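In this view, the complex is presented without one of its protein chains, the others remaining in place.
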Amino acid sequence: MRVLYFAWVRQKVGVAEEEVAPPAEVRDVAALVRWLAERSPGHAAAFADPRQLRAAVNQDFATPDHPIAANDEVAFFPPVTGG
Amino acid sequence: MRVLYFAWVRQKVGVAEEEVAPPAEVRDVAALVRWLAERSPGHAAAFADPRQLRAAVNQDFATPDHPIAANDEVAFFPPVTGG
Amino acid sequence: MAKVLVQEAPFDAGAETAALSAGRADVGGIASFLGICRGDDGLAAMVLEHYPGMTERAIARIAAEAEQRWPLTGCTVIHRVGRILPGEPIVLVLTASAHRAAALESCAFLIDWLKTRAPFWKREEFAAGTHRWVEARAEDDAAAARWAAPDA
Partner (left out) sequence: MAKVLVQEAPFDAGAETAALSAGRADVGGIASFLGICRGDDGLAAMVLEHYPGMTERAIARIAAEAEQRWPLTGCTVIHRVGRILPGEPIVLVLTASAHRAAALESCAFLIDWLKTRAPFWKREEFAAGTHRWVEARAEDDAAAARWAAPDA
């Protein structure tokens, strides 16, 4: 599973993307957030308040209950501020 | 008093502008319309249906009861269609 | 204070847009509407007549109303007159503001009011040699009425 980080999420995690292999019981976005938060102090800081995060699965916005699978591209970022 | 005509009002009257000297009892736009309509068959055709006309006095839109005076510039035209 | 031009000549929409933000850093958005002559029903040309003097006065008043209602950093209205061919621009309305809502709303307001309050008249000339005066449309009155003010 490819995980991407943008904006201050990327800065806190310390990398723009990484390949991860969460265990089978990590089945949705919310579970992935909890699992990723354990990986490093940077991850813990980035995922400290999930309400401030938004996610995309395979380049579509996704809610916390969105299912995830091994070959998915999952991204985490703050609310968007373009335009 | 200077009277201007635009669009099909001008075409029906046959001139773009004229100097007129209506009698003292012609005190407002509505009275001027009735008085001008007597001047020629072209005027009569142009002013046949006052509801299709709009007026301006001294370059501001004016209602039929708007007063007029000897030195005014009065214009008659169809509803506007710019933009 | 808006820039208002009534002219036969074409205008350069890009240059007019750039002029509203040149040399300043307080403009966050520029909204624009460019009205173009359509070639419906075999239209050969549109001939725009206006009331010189009153036209500029009426547009300046409409622009002043926009500047009173929204916090604009700039406003430009250019309206062509004379003979205009299908595909050619007729009117340009530009509004600049720190924030997009003010620019977008005032631009829509300006074109709606221009349609109903500025003394222009359009005559359509057709390929067959016929012509007709364009009639005012009830939709334009309705659009302008959305922005109703005490003086409307």
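First chain written, first letter: the chains are A, B and C, and each begins at residue 1.
Keep in mind that, in the parts below, a residue touches a chain if its C-beta (ideal position, glycine included) is under 8 Å from a C-beta of that chain, and two chains touch if they have at least 3 such contacts.
Note that the structure is a prediction, hence the values are computed from the model and not measured.
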| item | value |
| --- | --- |
| Chains on display which the left-out chain touches in the complete complex | A, C |
| Per the touch definition above, residue among C:A64, C:A98 or C:A145 touching the missing chain | C:A98 |
| Touching the absent chain when the full complex is considered, from C:L34, C:V47, C:A60 or C:V134 | C:L34 |
| Subunit C residues touching the omitted chain (full complex) | 12-15, 17, 21, 23-40, 43, 86-87, 98, 100-101, 103-104, 107-108, 111, 143 |
| For subunit A, the residues touching the chain missing from this view | 4, 6-8, 56, 59-61, 75, 77-83 |
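Note that only the chains that are shown with their structure count from here on.
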| item | value |
| --- | --- |
| Centre distance in Å when subunit B and subunit C are each reduced to the mean of their C-alpha atoms | 26 |
| Intercentroid distance (Cα basis), subunit C paired with subunit A, Å | 49 |
| Two or more partner chains touched - positions in subunit B | none |
| Subunit C residues counted as touching two or more neighbouring chains | none |
